[in-house]
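All protein chains of the complex are present and in place, except for one that has been dropped.
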Amino acid sequence: MIQPAKPDLITVNIDGKEIAVPKGTNIIEAARRVGVDVPHYCYHSKLSVVGNCRMCLVEMGMPAVDPATKAPVIDPASGKQRINWGPRPAIACATSASPGLHIRTTTPIVKECREGVMEFLLINHPLDCPICDQAGECKLQEQSIGYGRGYSRYIEDKNVKPKRTVLGPRVMLDDERCILCSRCIRFSKEIAKDDVLGFTDRGSYSTLTCFPGRKLENNYSLNTVDICPVGALTSTDFRFKMRVWFLKQTNSIDTESSVGANTVVWSREGVVYRITPRENDAVNDTWMADSGRALYKRIREGGRLESIRALGSETTLDAAVEAAARLMAAGGVAVVGSGRSTVEEQFLSRKLAEAARAKAWLVSRVGEGDKILVSADRNPNVRGALVTGLISALPSARLDALAGEIDSGAVKTVVSVGEDLSAAGLTAEQLRKVSIVYLGTHSNPTSAAAKVVIATLTEFEKHGTFINQQFRIQRFAKAVPGVAGATDDLQALSRLVAAAGGPALGADVGSLWPAISSEVPALGTMSYASLPDTGLLVDGTPWAGLPFIEGPTLHFQPAQKEAAHV
Amino acid sequence: MMNLRPETLRKIDEVVTHYPVKRSAALPILHLVQEDQGLVSNEAVEWIAARLELQPINVYELVTFYPMFRQKPIGRRHIKVCRTLSCAIMGGYRTCSEFQRQFGTGLGEVSSDGEVTVEFVECLASCGTAPVVMIDDALHEKVDVAKARELSEKIKAEAKSAAGTR
Partner (left out) sequence: MPAPEQFRLVFKHIDEAGYTNDLACYLRNGGYEVLRKSVLRKPEELVDEVKKSGLRGRGGAGFPCGVKWTLLDRKSGKPIYLIVNADESEPGTFKDRYIIHNDPHQLIEGIMITCFANKVERAYIYIRGEFPEGARILEKAIAEARAANFVGPNILGSGYGCEIYVHRGAGAYICGEETGLIESLEGKRPYPRIKPPYFPAVLGLYQCPTIVNNVETLCHVKHIAERGGEAFSKIGTPNNTGTRILCVSGHVQRPGYYEFEVGKITMGQLLNEVCGGPLPGRKFKAVIPGGSSAKVLRFGERYKGKRKVGAEMIDYDWALEDLPMDFDSLQMIGSMGGSGGVIVMDDSVSMVEALANINAFYSHESCGQCTPCREGSLWMKKITGRMVHGDARPEDGALLKSVADQIAGRTICAFGEACAWPTQSFIAKFGDEFKAYPEAKKAPRADGVPELV
């Protein structure tokens, strides 16, 4: 897509290794690029710099030049330009790359600084590791092993602060563990735009708190738990449930809205325990909304469909497909696809509509955009439906036209891929009038009225891709096995396509994609296997003129509207 | 609700004009409110925050940081004895104990008759006349145990006559 302009590159020297980085790059980032770890707590690449933990102290120096002539001063011993090292260490997080900057991180003074800071952080820190959720992903643990002295000389009483404070509905605070890095306060103010956290008292008695009566309850509160380097802030939902080293991490996408925030699904032995954000600097930085994290509960809750039923009784996939085929053969078919289906499922839905000579519909879901990571479009993949050609115009919330065609008898069978028709405005009578083939995960009036029901999979139980509001195609992976009795959506759809007289198509992402990339122009140059973890921008110009409903979010600006002619 | 005196409200409105950024008025307003009400309640914190278009936590952070602001009431008279080095080596601790003994009160408490709160505070910047004590807004110098006794008697006498006229 659009190539960024080549940034100014300058050279800095870190522990003897030279690296060229864009001007202004933070030294901690520059060091990371040459494999040098500069330990830190308060620094976060997406938040303002405060420099209060003092863990990132390193030695800094600049090349020596003669003040009068500006000629380099050469060290006779080494033959190289002498470096004037600063008299005292400086914090790396507050330093940006400037030409000729030299950094040393392995000298005795730096080692002493780190041991000193570690010792200080631990003297009032409670030995909660055995009961603390942060164990295994705790920066204090990691950095005390890596950079601490290994023993304590502290024999005084520790400061006592409140434990188990309910900071908000989803966040629990254990004040003694807090190292006062202020990441949570900065996040709440700068990113969530909800300035609700602060420090009271002073000195070592400083305590994180909300104003009495207020709570940390905005829809981004759990990000503070992610960025808290210790176990002071913990997720109430996850508290005491599982040790993190037992959990498998799977890349996924938040399906709450068209933002498509990147996530990690943490599971063990087929059970999901939590969802956290995954860094994607082009989509969601390192954040996601709390409401998106709760979506994994849908795997077990809300009335999961767990079987294949045809004409009243439980049956096999073959029998159900055959029953569906018989219904479709009678003609007057409509296919209601979904903005929550994957690109692959939408492709097959279109194939099904073509084979059954059916019109294809989609249902929109609209909410209020919060300008951060929840957009107004609460379907994750409307653009997938456009790109695959399933639809050519933006959907509406109600299927009034379809209802009309049902009433008139033009439509006799509706295949719904995960959409509850009654929520889209169809009456109970209309549901009774048509024959319904329903593929979906949860029971609803449509599945109850359907003649054929095939239980399918949530996004946590299958592979696929979504195209977000930026027209970025992003893939997600299967985190846990599907619930017993559910069928893979691509399996079911490809069987239906064939049964409706359509072509034989692959029943999994790998075998289906060659057909997708050959038939969908916008995806023509891509292959599933080569999609990067941070996604790939698709050329959205064919749909640029459509009136998309989203307003701005963290990394999305709506296209300029033409001069208003309301 | 907040019953600030009209004079206080007038002063608050005036002091806000001293600064190009409203938030700067937080400290002066906290002083004015505390002078008016005797302490800064959580209700006052919310009122001040609203007045300055801030969040309550922003003002709450200040109230708890600065020792001069209090959220609990104190006695009618406020005795602050300096505890820092120059006053300590000249007997400041004994001065403080004497005040506490005279009124039968612990540090930071309100004496049982409601008259006095004794606080042990940091350097009051009059080290040359140590030991130094502030009673309300007035500075008292060279307050040894004897003078502490004297000052306590005076406070008790003033309390009696004030009670008489009340």
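In this document, chain identifiers A and B correspond to the written order of the chains, with residue numbering beginning at 1 in each.
Quick note on the criterion: contacts are C-beta pairs under 8 Å (C-beta built on N, C-alpha and C of every residue); 3 or more make two chains touch, one makes a residue touch a chain.
Here the structure is a predicted model, which means the values were calculated and not measured.
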Candidate in contact with the missing chain, chosen from B:T8, B:S24 or B:Q71: B:S24
Chain not shown: contacting residue from A:G51, A:G100 or A:P558: A:G51
Interface residues of subunit B (partner: the chain not displayed): 18-28, 30-31, 52, 54, 58, 61-62, 65-69, 80, 83-86, 88-94, 121-130, 134, 137-139
Positions on subunit A where the hidden chain makes contact: 49-55, 57, 88-89, 91, 94-95, 112-113, 115-117, 119-121, 123-124, 153-154, 156-157, 159, 179-180, 199, 201-206
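Convention: only the chains that are shown with their structure count from here on.
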Gap in Å, rounded to a whole number, between the CA centres of subunit B and subunit A: 52
Footprint of subunit B on subunit A - complex, ascending: 195-202, 209-214
Interface residues, subunit B side, partner subunit A - complex: 42, 45-46, 55-58, 60-61, 64-65
